[in-house]
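Missing here is one protein chain; the remaining ones are kept as they sit in the complex.
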Amino acid sequence: MRKDQTLGEYLQSQGVSRRGFLKFCSATASLMALPPSAVAQVAEALATARRPSVIWLSFQECTGCTESLTRSHAPTVESLIFDAISLDYHHTLQAASGHGAEAAREAAMEENEGEYILVVDGSIPVGNKAYSTIAGISNYDMLVEAASKAFAIVAVGTCAAFGGIPHANPNPTGAVSVSDIVTGKPIINVSGCPPIPVVITGVLAHFLTFGTIPELDAQGRPAAFFGQNIHDRCYRRPFYERGQFAETFDDEGARKGWCLYKLGCKGPTTYNACATLKWNAGTSFPIQSGHGCIGCSEPNFWDKGSFYNPISAGMWGSRDALLGAAAAGAALGVGSAIAARARKKKAQAAEEA
Amino acid sequence: MTLLEFASGPGLQWALWIFVFGVVWRLIGALFLLARKDLSKPRRHNSVAAGLGAIWSRSTPAHAFEKRILFQHVTGYAWHFALFISVLFFAPHILFFESVLGFGWPHLPNTIVMVTAIIATAVLITLLIRRATHPVQRFISNADDYISIVVVLIPLVTGILAFAHVGGRYETLLALHLLSVEVMLIWFPFGKLMHAIMTMPARYQAGTAFGRRGVKA
Partner (left out) sequence: MSDLDAIPVSAEVTTGNVEPLLHEIRHALKRLAGGEDGTVIDLQRLPLAPGEEQRIEAVLGEGEVRAEINALGPTLVQETAYPGVWLITHRNAEESVIARFIEVTDMPELLKSQRADIESGINKLESELADSTKKN
């Protein structure tokens, strides 16, 4: 796709019919969690949309987010979206490497200054910036520079959005999130470990279509995908209401598909679209497969106690500490009783004298 | 640290420590009061029967006052019963007790617990209003009474809101519920809520003491 072409022109030049284009728009609207009535609007916007430049930086990460993205379940639509954007730099997916690749990044940044979208996956170590570098440039420096010239930043994955696993206790590298470093630019957090692939493309599609920042929730996540918690959309919810819980992973309740609350499901405190969009081409999602939600799209999910602890169990400390408090209370009780008696005896003695 | 992380972590820890510390302190103090020798000659020897008798007689309205205190009596039982069901038989609560005590027990369906929780809240609000408006009740109430009612009322209300997902995001409501329970736990040993532990032993003790003197309790 040439840069001066609109998406409509591009698709036409690829031999995509108007029907194909409308189908693409319906799927894209569905992808963006827009109501079907918005398809006409999407079609109009997409027909005249110009390709945004995207620079994708991978920092302290496991590549799981990119893996998730490349396994997203709508390859035709997604590849069209990727054709439609100009992915100018992604060091995992691009063929170029070394100085050539870095030069391409610099060039794209210059050429699209103030207009490109910066996608970041992975956290940024600030304990010692040398913990993670690309072509000799620390993640921190690269982020600060790339962010300063970007139109907006998409933090893909819980690491980029909230620090994620690198940030978990004891955080040896001093890992922080994008929003801990970058200020003054819109940041869209697409959290999840990894995020649902269609959510990543949905956000890119939103840029492509409308050229604007989608509505965000309190944590900076697109409200269309993160507006509701898993528990509210979970198909096992009726069992929760009836108080039918699986007690172990292989009991009668587990086989009957009962609620996983007792097995540590974090659905009630987790905001994501897994319960509706699902994973693996809409096949299933963790709860449907019999495992509770681990809350991977929430900040500090790794440090909130065991994945198998029920939410309501709380982290109340240890029994020993409670016994200690009891012992201290007993000591004080005995002490004050003895003191009271001593006072009384003294008073009696004084009276008798 | 988010509000929920504080409420389910350090907040809960401190509240439990203070609760256990305070309860044990007051209990030991009270037990020492019993250790005094009674030098008088007992009129009646079966003190266990006298103690149990007092528990019974004080849990039922005295005949002479039956009509006058009927409302108090019925609402009192309704409140305590509904509260016990809501606190002790809600599945997430049992999971909490299980994590602290090491054992659990069967739960009731959420809908039943919701009904009892709403009954408990309604009765408690009625009683609070009555206490504040009834001239005699007002006269015999002090700050402790009002504080004790309010610190129990708030966990009930926040619990219902959290369960029904109304008035805020679930984590926020859950955090508020936990925090309000923590306030209640901290207040418990030092105010009239301590009656939950003291009432029955105190009745028993009064019964035995009276029985020894041959007085009907």
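By letter and in written order, the chains are A and B; residue numbering begins at 1 in each of them.
The definition used in the following text is that contacts are C-beta pairs under 8 Å (C-beta built on N, C-alpha and C of every residue); 3 or more make two chains touch, one makes a residue touch a chain.
All figures in this text were calculated on a predicted structure; none of them were measured in a lab.
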Counting contacts across the entire complex, name the shown chains the missing chain touches.
-> A
Given A:P186, A:G257 or A:G305, the one touching the chain that is not displayed | A:G257
Among A:Q41, A:Q219, A:Q288 or A:N309, choose the residue that contacts the chain missing from this document, as touch is defined above.
-> A:Q288
Quickly run down the residues of chain A that touch the omitted chain.
-> 12, 16-20, 22-24, 26-27, 30-31, 33, 35-37, 39, 73-77, 80, 233-239, 255-257, 275-277, 281-282, 284, 288, 290
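Just so it is clear, only the chains that are shown with their structure count from here on.
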Euclidean distance of C-alpha centroids - chain A vs chain B, Å | 43
Inside the complex, what are the residues of chain B that reach chain A?
-> 2, 4-5, 8-9, 12-13, 16-18, 20-29, 31-33, 91-93, 95-96, 98-100, 102, 107-111, 165, 169-171, 174, 178
Listed in rising order, chain A residues that touch chain B in their complex are 229, 231-232, 240-243, 245, 261-262, 268-269, 299-300, 304, 309-317, 319, 321-322, 324-330, 332-334, 336-337, 340-341
